[in-house]
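Left out: one protein chain. Kept in place: all the others.
Each chain carries a letter (A, B and C) given by its place in the written order, and its residues are counted from 1.
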Amino acid sequence: MRALAITGEFGVERLQWIALPQERPGPRQVRVRMLAAAINFRDMQVIGGLRQVPTPLVPLSDACAEVVETGEGVTRFKVGDRVMPVFAPGWHSGPQPQGDTLMTLGGPLQGTLREEAVWHEEDVVAAPAFLTDMEAAALPCAAVSAWNALFVAAALRPGDRVLLQGTGGVSLFALQFAKAAGASAVLISSSDEKLEKARALGADVAINYRRRPDWGKAVLDEAGPVDCVVEVGGSGTLEQSILCLKNAGHISFVGFLSGTVPQFDLGEISRKSVRIQGIRVGNRDSFEAMCRAIVSAGIRPAIGATAKFGEARQALANFRDGDHFGKVCLAF
Amino acid sequence: MRALAITGEFGVERLQWIALPQERPGPRQVRVRMLAAAINFRDMQVIGGLRQVPTPLVPLSDACAEVVETGEGVTRFKVGDRVMPVFAPGWHSGPQPQGDTLMTLGGPLQGTLREEAVWHEEDVVAAPAFLTDMEAAALPCAAVSAWNALFVAAALRPGDRVLLQGTGGVSLFALQFAKAAGASAVLISSSDEKLEKARALGADVAINYRRRPDWGKAVLDEAGPVDCVVEVGGSGTLEQSILCLKNAGHISFVGFLSGTVPQFDLGEISRKSVRIQGIRVGNRDSFEAMCRAIVSAGIRPAIGATAKFGEARQALANFRDGDHFGKVCLAF
Amino acid sequence: MRALAITGEFGVERLQWIALPQERPGPRQVRVRMLAAAINFRDMQVIGGLRQVPTPLVPLSDACAEVVETGEGVTRFKVGDRVMPVFAPGWHSGPQPQGDTLMTLGGPLQGTLREEAVWHEEDVVAAPAFLTDMEAAALPCAAVSAWNALFVAAALRPGDRVLLQGTGGVSLFALQFAKAAGASAVLISSSDEKLEKARALGADVAINYRRRPDWGKAVLDEAGPVDCVVEVGGSGTLEQSILCLKNAGHISFVGFLSGTVPQFDLGEISRKSVRIQGIRVGNRDSFEAMCRAIVSAGIRPAIGATAKFGEARQALANFRDGDHFGKVCLAF
Partner (left out) sequence: MRALAITGEFGVERLQWIALPQERPGPRQVRVRMLAAAINFRDMQVIGGLRQVPTPLVPLSDACAEVVETGEGVTRFKVGDRVMPVFAPGWHSGPQPQGDTLMTLGGPLQGTLREEAVWHEEDVVAAPAFLTDMEAAALPCAAVSAWNALFVAAALRPGDRVLLQGTGGVSLFALQFAKAAGASAVLISSSDEKLEKARALGADVAINYRRRPDWGKAVLDEAGPVDCVVEVGGSGTLEQSILCLKNAGHISFVGFLSGTVPQFDLGEISRKSVRIQGIRVGNRDSFEAMCRAIVSAGIRPAIGATAKFGEARQALANFRDGDHFGKVCLAF
């Protein structure tokens, strides 16, 4: 069974193809054959050595896989079912568990960039039947984060206005979910071309933040104050986000692009009764509720680029260097 | 200024046309000219003498009206604006206020079945521009109740499944709001004709509870367990509602059709961790949020019958005796 | 290893002493030696055949036990630790899981009335060191239900007023927790002697409902309207509970004494915006939070009677027939 792994040195170019022994599923475990995987920004941080992980490590947390063998006592799935792994195995319900390190796929746990895996049946979720393998593979990390940002941390309602930043995976899923929930969406990007694509996906107002560095003001002018922000940005976005937020508004802080030293007066947080909720992907309950919504609304993830498993290293390099709109997926 | 009022004796046939002096708006008050009004089941209880109210009393709580004069210091509205009154003047935000009697229009406060009224500017809400007078008049009581049932008491999300009972105002508004929020809707009725109309309004599954007295089971069979029920029924519905509810599911108890001696084991409430939330219409915050959703989704209230102000007594009698689908409205 | 079990016929007198083979702990499991157990009303229903359970079944869900062996990979506990089992193994966080049957100890799962058990380390909780074995054994079912009723379903605050019914385990724990949270407590009972004991435990107002069948009115007169009710009663209590509740008040419905055909107008639920939340004991997060509070406040469970494991049948009969104040516990 082949895998592409961090074997010691970090960096996309230093990933190594390794052979791993086939595992057998224990009680309540399933053995799966990977059908597709997807790349997240976080994976690039892991591969790049910006997060502490044990090595050798198989990166990536996203996949769609087929159950090929079931262990003793498995009742949730049968051979042939298509499943997706939960980002943090064991986190099924409720708030983020205590502990310094959340056990997540693709670091510190072994990830999905391999031909097979053995997972506990409680740690995988049924893939929506109408989605392709690659579309299903796109869901575990970015889509669950977006779902949590809008419907667990916040409680988006029809008629609410939500602000989305950029066209990464979380923002595009949030756009699709917000529209499915009857909310209106304002999206900012530095690219007119991407703004056009975002409009096609449902964005009601699209603002080029390069032309409007005071984009918080632009949001107020062109759309009005927002009820909810999905904050994914780095330095400087939080101030503008708060600027265009309603009093007692909500900010879901995914914030993976940070590094982040915001330079502004946090006093606005109390002056406007702002709520900021940090989002760490989400639990299995959220994943399953999201899948029901995806089926109900017929949402198809935006796929930006695809490659074969054997070309994974090149695909990762393209993801790092490139400028994609939608998820980058790998077919096995 | 004319009004139709309960002057002592109860009953639709005993309502009397009376003349009232024109009032002038005080500080922060507006004088309005009624454009349209709408009838709720509750109004029939008031007129029928089933609720304790002072007399003489002008019934009805629903209206759309035009501001014709503004008092000192009015800033929220100007002459010519179309407004709707809030059901319980003074209740602007937060939970139902304390006190034995909630001060609501159409009893104990003077209602909307009159040509003019003077209201505090904080107690009226802007009517969505795209709605007709009668459509806007349909909103204050039933629509706000439905909104509260789904988005304040509960937090309906895309992909959730909601159960609606019958085709009264609350249920039809809840149907439209649930669909706008990306939820799927199961609706029960005793009439195939009404079920057909409900399907046209968006109901995903429609069940005739006369043919399926065990309709809770039918919901499970044809749709699956529901996340949320808008309970408006009388004797017997609550048991079936709980039967088809998910564990930890939610019931918004509007329950105005009751009289109600349910004959069943309440132990199911704890066995399934059911939450039941009583709904008393709602506050102004809810009304305004709902209007944003109505505008955003382009929702038009279902109007079942219309009449002129001068024919109000007959329209009330028809409402009482009849079998309408959608709100019954009066044009002034 | 001995156990007292339902082997086919129901009824306390028909419980049989049986011998069970010793089990070895598998991966992440612990083998424990029972130190003490406690009886709940629910156990009497199971033993009495009022709940469907598989047989042979070892009843009881409550215990304090000592870890005597740890399986592979156990990290939460070590040999010698005192632990208590969670009522529903696997339910660690979040709302009650879906599924027709919640897997709980003492039916359908094997219970605690046996000398040893093997449990997953994630399904046991550390016993507070300052409690005796029997005090710790009293916690898993009744105390967690009371905790959930006040702090998960509701959010009791200092200065709130809570209504408690009777002197069963849930009500007495709720009394102690409410006082620890700075709330005031009104307790009703049919016995002046028990009311006196409840006062000693902290009850601020004590009402004999036999002398005041209109006890809802008595609560209003002697204490004022309450913010929260822990409803454990059967026929008739719910109506009086709602009567003395504030608008927008909360009722935690434990309701295990029901059988229950309430004879009253449920319309009060909407008129007062009442929230009713069914309580099915609770999850491990609640159990652990509760233990922190027990340690912090130095709360000792009220123990009403004790017996030896070998006298379990007699103790169960006494529980069924008797009139105890506080938990009935068994020492192994």
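By definition in this document, a contact is a pair of C-beta atoms (placed from the backbone, for glycine too) under 8 Å apart; a residue touches a chain by one contact, two chains touch by 3 or more.
Predicted model only: the values in this text are computed from it and were never measured.
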item	value
Visible contact partners (per top-of-document touch definition) of the missing chain	A, B, C
Residue among A:Thr55, A:Ser273 or A:Gln314 that touches the chain left out of view	A:Ser273
Contact partner of the left-out chain, one of C:Met1, C:Val68, C:Leu220 or C:Ala289	C:Ala289
Contact partner of the left-out chain, one of A:Leu150, A:Leu163, A:Val254 or A:Cys291	A:Val254
Touch with the omitted chain, as defined above, among B:Glu69, B:Glu222 or B:Asp285	B:Asp285
Contacts of chain C with the absent chain, listed as residue ranges	151, 155, 157-160, 177, 180-184, 289-297
For chain B, the residues touching the chain missing from this view	27, 92-95, 97, 283, 285
Contact footprint on chain A, counting only the chain that is left out	95-99, 102, 225, 238, 246-248, 253-256, 258-280
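Rule of thumb we're sticking to: only the chains that are shown with their structure count from here on.
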item	value
Intercentroid distance (Cα basis), chain C paired with chain B, Å	41
Shared-contact residues (touching 2 or more other chains) in chain A	none
